[in-house]
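On to chain A.
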Amino acid sequence: MELYDILFWVLSAIAVSCALGVILSRNPVNSVLFLILTFFAISGHYVLMNAQFLAIVNIIVYAGAIMVLFLFVIMLMNLNADVEPQKGQLVQLAGVISGGILFLVVLASIKTAKAEIMDKTSTDIGLISNLGKVLFKEYVLPFEISSVLFLSAMIGAIVIGKKEEVKTSATAKMEHVSE
Partner candidate 1 sequence: MILILLILIPFLTGIISFTTKGDGAKSLGLLSSMLTLAVAAYVSGANFAAPITFTKPWIPILGTQFSLMADGMSSMLCLLTGIVSLVVMIMNVNKPVERAGAFYGFLLLSQAGLMGVFLASDALLFYVFWELALIPVYFLCSQWGGEKRIPVTFKFFIYTFVGSLMMLAGLIYLSLQTPGVTSYSWNDIVRAGTSLPADQQMWLFWLIFIAFAIKMPVFPFHTWQPDTYEQSPTPVTIILSALMVKMGLFAVLRWLIPVLPAGVAYWSETVVILSVVGIVYASCIAIVQTDIKRLIAYSSIAHMGLMCAAAFTNSAVGMHGIMVQMFNHGINITGMWVIVSMIEQRYGTRDMTKLGGMASAAPAMAIALVIISLANIALPLTNGFVGEFMLFNGIFRADTAGHILIMVVAGLGIILGAVYTLNMIQRTAYGDAGSAVVVKDLSVNEYLGLAIIISLILFLGVYPKPLLDLTAGVAGMMVR
Partner candidate 2 sequence: MKAIIATTVFGVIMMFAGLWVNDKKSIAGLATFLFAALLGVTIWDLTTTSVNSPKSLFNDMLRSEHYSLWFNTIMTGCSLLYVLLMGKEVQKVGKYVSEYFALIFFILCGLYLLSMYNNLLMMFIGIEILSIPQYILAGSDKRNLKSSEASLKYFLMGAFSTGILLMGITLLYGAARTFNITEMVTLMHSDALNPLALAGILFIMIAFSFKVSAAPMHMWTPDVYDGSPTVFTAFMATVVKSAAFFAFLRLFQVSFNSLSEHWVMVLAIITAATLLVGNVTAVFQQSVKRMLAYSSIAQAGFMLFAVLAVNAVAWQGIIIYAVAYSVATIGIFAVLVKLKDYTYDGFNGLAQREPLLAFVTTIFLFSLAGIPLTGGFMAKYYVLLAVVQQGQLMWLVIFALLMAAISVYYYFRVIIAMYFKAGTPEISSPVTGGDKFMLVVTCALVILLGVLPQLFLTKV
């Protein structure tokens, strides 16, 4: 067992168990925290693959920004374990069976697959300069076109999030006061 292997297995164990924690924990706050841990473990995997940039971006974007906002919302809404609606036994059973079957299929396919064992010798593909080159040469179109996606998401934030101006007397009064 080299350090690499130890780290790999430890990180994998953390990732899987935390992912399970996300869906199994009753309290949404705990779920989010588990999810953050999962992201960390995955970032660890990136580092092991010498993809430090990806690791850090993963942390910045997911753990640092998205999950924080998630936490924000969940904490503000004060969701608790008892708020969560309980599904019927039958639905649960059906879910377990179908999910189990799907799991079995995937497991079987992965088990018999001739997946390549990851190359442990450090590659430079994850380094930022290489990544940048790939991103701006080979994958420039998907990279650029994603801006349309984000633009529409931003429009969405405004369209959905902003209040329609329905001037009731109460809001009019408040505006008056604030002036």
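Candidates were picked such that all candidates are chains of the complex that A comes from, given by their letters.
One rule holds in what follows: contacts are C-beta pairs under 8 Å (C-beta built on N, C-alpha and C of every residue); 3 or more make two chains touch, one makes a residue touch a chain; residues count from 1.
What you see is a predicted model, and the numbers here were worked out from it, not measured in a lab.
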### Message
Need the partner of chain A in this complex, chosen from 1 or 2. Which is it?
### Response
2
### Summary
In their shared complex, candidate 2 is touched by residues of chain A numbered 105-106, 108-110, 112-115, 137-142, 145-146, 148-149, 151-153, 155-156, 158-160, 164-166
